[in-house]
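Apart from one protein chain that is not included, each protein chain of the complex appears where it belongs.
Chain naming follows the written order as A, B and C, and within any one chain the residues start at number 1.
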Amino acid sequence: MKNRYLVGGPITPLLISEMMTLGNDDVGAGAVSIFIGKVRDDEINGKRVKAIEYSAYNDMAEKEANEIIKTVMMAFSDVRKIFFVHSTGTVRAGEVSLFIMVTAGHRDHATRACRHIIEMLKERLPVWKKELF
Amino acid sequence: MKNRYLVGGPITPLLISEMMTLGNDDVGAGAVSIFIGKVRDDEINGKRVKAIEYSAYNDMAEKEANEIIKTVMMAFSDVRKIFFVHSTGTVRAGEVSLFIMVTAGHRDHATRACRHIIEMLKERLPVWKKELF
Amino acid sequence: MSTTVTVLYFGAAGEIAGKPSEVMEADDTDTLCNRILEKYPAMETVPFRLALNRVLIKEGSPLKENDIIAILPPFKGG
Partner (left out) sequence: MSTTVTVLYFGAAGEIAGKPSEVMEADDTDTLCNRILEKYPAMETVPFRLALNRVLIKEGSPLKENDIIAILPPFKGG
């Protein structure tokens, strides 16, 4: 099953540019809030993280993602569009594994909805990670 | 005096792409929060906004912007880099007039600092606008 | 009396099981969990939740033929 919310490997600058054009034609959207999550080169037990390998429960992720969008759109009435994608597979330190974009009429709902989506995804998206050193 | 924080006309997709590569080499930055402000085609007294003409007190804007960055960096210790630019001159509906990017180790300070910068800019940046119909 | 279901292992659970999925027999989720913990004692160290046919469940549930049970360690996206 094709999943709109998952992408294999890192989220590339090209893909980000493309996603950022979505909703560009909406002249009622005065505010766009974007969050980009990247793999950090953290040190864990004296070893430096080189990459993270993400795995996901695809079918459930699709369902949860749809519900998150529905819930956030209801909670923040000024929000106009929500897009996000999460990586699966290997993403190296410095590369992007999560991209979220929210457009809204005004800044308040754009920024708060974006933050809320981050937390919802962390809580509800069936994704796991494994550090590679 | 050249002002790093002001740009003539709309903030183009190309400029946004360029700014988004800044700080890309920082593998300790796990979170990037971006805010994009766009001109809305609001209706005011029955007339539709076609564009906004921004003017600024350049010298003071530079000073205030520097202070805002200093203040926000102190308040949010996990923040690593802050970039922002504001348009001056004419920006049409749908075009971008404000771009803010904050990188941080983790999401909490990235998103909160970004929101705080929006509010600080609205409060302290000596910029004015005039709707064109 | 033997209902056949598919068990999916994710994250650390998949590493302990050494496989992404397998077919098992159990009439309810409690029995299934007992069998999984018996077969893979290390699974005890994983605070997993269950999804039944893609929906998280909070209480034990009877199982039907061909149900899909997913073993979900804490999510770690982002």
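Rule of thumb we're sticking to: a residue touches a chain if its C-beta (ideal position, glycine included) is under 8 Å from a C-beta of that chain, and two chains touch if they have at least 3 such contacts.
Just so it is clear, the model here is predicted, and its values are computed rather than measured.
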* Asked: Among the chains present, which touch the one that was left out?
  -> B
* Structure fact -> Touch with the missing chain holds, among B:10, B:37 or B:94, for B:37
* Structure fact -> The missing chain sits against subunit B at residues 37, 54-57, 59-60, 63, 86, 97-98, 118, 121-130
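Quick note on the criterion: only the chains that are shown with their structure count from here on.
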* Most remote chain, CA-based centroid, reference being subunit C -> B
* Structure fact -> Averaging each chain's Cα atoms, the one nearest the global Cα mean turns out to be A
* Express in whole angstrom the distance between the two chain centres, defined as the mean CA positions of subunit B and subunit C. => 48
* So how far apart, in whole Å, are subunit A and subunit C when each is placed at the average of its C-alpha atoms? -> 27
* Asked: Can you list the subunit B residues in contact with two or more other chains?
  -> 107
* Mind pulling the subunit C residues that touch 2 or more other chains? -> 78
